[in-house]
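Missing here is one protein chain; the remaining ones are kept as they sit in the complex.
Chain naming follows the written order as A, B and C, and within any one chain the residues start at number 1.
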């Protein structure tokens, strides 16, 4: 499945449940931030080393995938209702970041 | 550009700046949540109606696209360092949501 | 109970459980943001009008009080480990805001 197909699937999912009324930009930005907070909470008491190995714990890995999925779902919905192309705007931002943060010179 | 190509571009960008040391799962989850908070702040004082029309204001639209880009960039990086396939886990979550939230019956 | 007494109670609570090792500034900032996200999620699908009446629903009111408590607990802990006086820094910020945002003139 592509990102475009996921976008359409999520749009149809909301429509079939009459949830479009709730999926306003303001509400979706809140839902996105709330899910990012839940993802954060999975890492908050871990040392950096424990966080690195998080995916080797099956239960924790499942929780992380679940929260990442929720963040991505709301981000995709928000981008859809605002008519924003996620990959395009991210790519344009990396273009700007190339200028703002020149790469480290070889041998530095 | 595809999501796979964006993932690779972001990985190369971090590597060229020696930023891989900062891009731990814990730090990236923080950066993601911080950017989601910045996106949120663009909508916080708007009425639902103003938020709906946000993209018709060129300056606000540019800020929204910029923050959405940042959220997506950190989400893509986090998924990459954790070896999570964004579209796959989102799709699996929608499968589960289909069961949890059956669609509204026709005519209801 | 005063804020000073709450601060001491929370410090003793962490110490008695050997949790001081987890209560680093970085981890507490994460916990604070995660709890702010949970509070946010209680309001995300409500209309502005429903959100205004939230405290008249006993179950929702209990959830809101619970999340506000968690946010305040982590904020108090974070301020304690950083040796920041919450009321003092907030008051100093309002002083600065008085200058940045002059009050609306009478009759305007």
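Just so it is clear, a contact is a pair of C-beta atoms (placed from the backbone, for glycine too) under 8 Å apart; a residue touches a chain by one contact, two chains touch by 3 or more.
The structure displayed is predicted, hence computed values, not measured ones.
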* **Shown chains that the omitted chain touches within the full complex** => A, B, C
* Contact footprint on chain C, counting only the chain that is left out -> 1-3, 6, 9-10, 13, 16-18, 24-27, 29-30, 32-33, 36-37, 39-40, 42-43, 46, 48, 51-52, 54-55, 64-66, 68-73, 75-76, 78-79, 82-84, 86-94, 97-98, 101, 103-104
* In chain A, positions touching the absent partner -> 29-30, 33-34, 37, 40, 47-48
* To do: Determine and list the chain B residues touching the chain excluded from the picture.
  => 22, 27, 30-31, 33-38, 40-41, 43-45
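Following the convention adopted for this analysis, only the chains that are shown with their structure count from here on.
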* For the Cα fit of chain A against chain C, please give the angle of the superposing rotation, nearest 5 degrees. => 180
* Asked: Quick one: chain A and chain B, Cα centre-to-centre, how many Å?
  -> 3
* Asked: How many angstrom between the C-alpha centroids of chain C and chain B?
  -> 26
* Residues of chain A whose C-beta touches two or more other chains -> 30, 33, 36-37, 40, 43
